[in-house]
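Have a look at the structure below before the remarks.
For this depiction, one protein chain was excluded, whereas all remaining protein chains were kept in their positions.
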Amino acid sequence: MEDQKRQDQASAEVQARIRTSFERQGLMGHLGARIAHIAPGRVHIVLPGRPEVTQQNGYFHAGATSAIADSAGGYAAFTLFPEDTSVLTVEYKINLLAPAVGDHIEAVGTVLKSGRTLTVCRLEVFGVRGGERSLVATGQQTLICVNARPE
Amino acid sequence: MEDQKRQDQASAEVQARIRTSFERQGLMGHLGARIAHIAPGRVHIVLPGRPEVTQQNGYFHAGATSAIADSAGGYAAFTLFPEDTSVLTVEYKINLLAPAVGDHIEAVGTVLKSGRTLTVCRLEVFGVRGGERSLVATGQQTLICVNARPE
Amino acid sequence: MEDQKRQDQASAEVQARIRTSFERQGLMGHLGARIAHIAPGRVHIVLPGRPEVTQQNGYFHAGATSAIADSAGGYAAFTLFPEDTSVLTVEYKINLLAPAVGDHIEAVGTVLKSGRTLTVCRLEVFGVRGGERSLVATGQQTLICVNARPE
Partner (left out) sequence: MEDQKRQDQASAEVQARIRTSFERQGLMGHLGARIAHIAPGRVHIVLPGRPEVTQQNGYFHAGATSAIADSAGGYAAFTLFPEDTSVLTVEYKINLLAPAVGDHIEAVGTVLKSGRTLTVCRLEVFGVRGGERSLVATGQQTLICVNARPE
């Protein structure tokens, strides 16, 4: 797995571009999320469990699950965009399949179709406890490529 | 508006049930969200703007927008559930219509169809600056009524 | 109602453009659907009940319900597009709220947000029997405006 992951990394330039953008997302830092892997067309984001990200029964809140899924899909799309562009989420749909429990959850965004204007991603979120991994949410997302605004 | 809102409140019992549940949602407190209104079949949640809830361009993060939309819809459904039941989000879909900016955003969850097992809600999120209010996201959500687990 | 509808019609040019397109949709004719109303940003399509549009229990098939909902939303968006453009459905989501029964069903597509590239519509489908009308499906749809291809 680690070997496969290593072979499967986006270019240093793309990784840097995504990490820089991620660090500017106040919400991701506030939740405690971090990028775990950046491949061409696929990004993993991890969120450790702690009381600040729960719903009323102590599970991960659907809002936290969705937030990292949305970011994972957005950055997965972004890995395939040309320079000087930016990514916006048009819409997404997510099914919460099971209570999201675990030491951490991991969102995986994967590009299904990459177009000039629109990109469609699959979103998956896994609950991870020790070596066990189970699918807790699955979704589908549409993103748009826009010209980056001059600073 | 205030008059209309006042007439339009859920019973004290339902309000208490929802506020108690909301306070147990670690994520809502961590984001700084609060319940603004509880009517039968409709709940409003407000999230003030601050760096902790932004995406990379300084707008409200889609994850924050979705999190309060999901909670607003969940509690809107919950206002119509019998006692000793609990609410879970089955799935939702949300379109992000415009960059979410404002002093705060306000999510409104409204029950469209209330069934014995499943409830469907409309989700709307508004950006509010001064007296101006504009729709920044709209969605649709399915929820399920489950027996509350014994404590 | 009839008065309000009459005041509320799209221009003759827009109506003609939409009726011409609709007549080229082999599926709509094959199902027996017809356009019932064309307002700026809102289109109604009616589908009479008959065995050819049912599912296994004799209700309108979700596929038929969705087909006219999708077309109603597409044409609602199209009423607001510039000349020499065409409309494509990017995606939609629909909740089937109740068995679709009635003498006919009526889909109403309404533009919620009209952008230069993307448009978002609300989709509603009603079952109609005699004077009674009940909501049987509700959805949300994203459409894209593309240049019409030269013939």
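We call the chains A, B and C, going by the order they appear; numbering starts again at 1 in every chain.
Just so it is clear, a residue touches a chain if its C-beta (ideal position, glycine included) is under 8 Å from a C-beta of that chain, and two chains touch if they have at least 3 such contacts.
Keep in mind that what you see is a predicted model, and the values were worked out from it rather than measured.
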Identified contact with the non-displayed chain, of C:Q15, C:T54 or C:T110: C:T54
Missing-chain contacts mapped onto subunit A: 93, 95, 97-98, 112-113, 120, 122, 135, 138-140, 142
Residue numbers in subunit C that touch the chain omitted from display: 21-22, 24-31, 50-57, 61-64, 66-68, 70-71, 86, 88-96, 149
Positions on subunit B contacted by the hidden chain, ascending: 90-91, 93, 117-118, 120, 140, 142, 144
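By our rule, only the chains that are shown with their structure count from here on.
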Furthest chain, CA centroid comparison against subunit C: A
Inter-chain centre distance, subunit B versus subunit C - centres from mean C-alpha coordinates, in Å: 29
Centre-of-Cα separation between subunit C and subunit A, whole angstrom: 34
Subunit A residues counted as touching two or more neighbouring chains: 90-91, 93
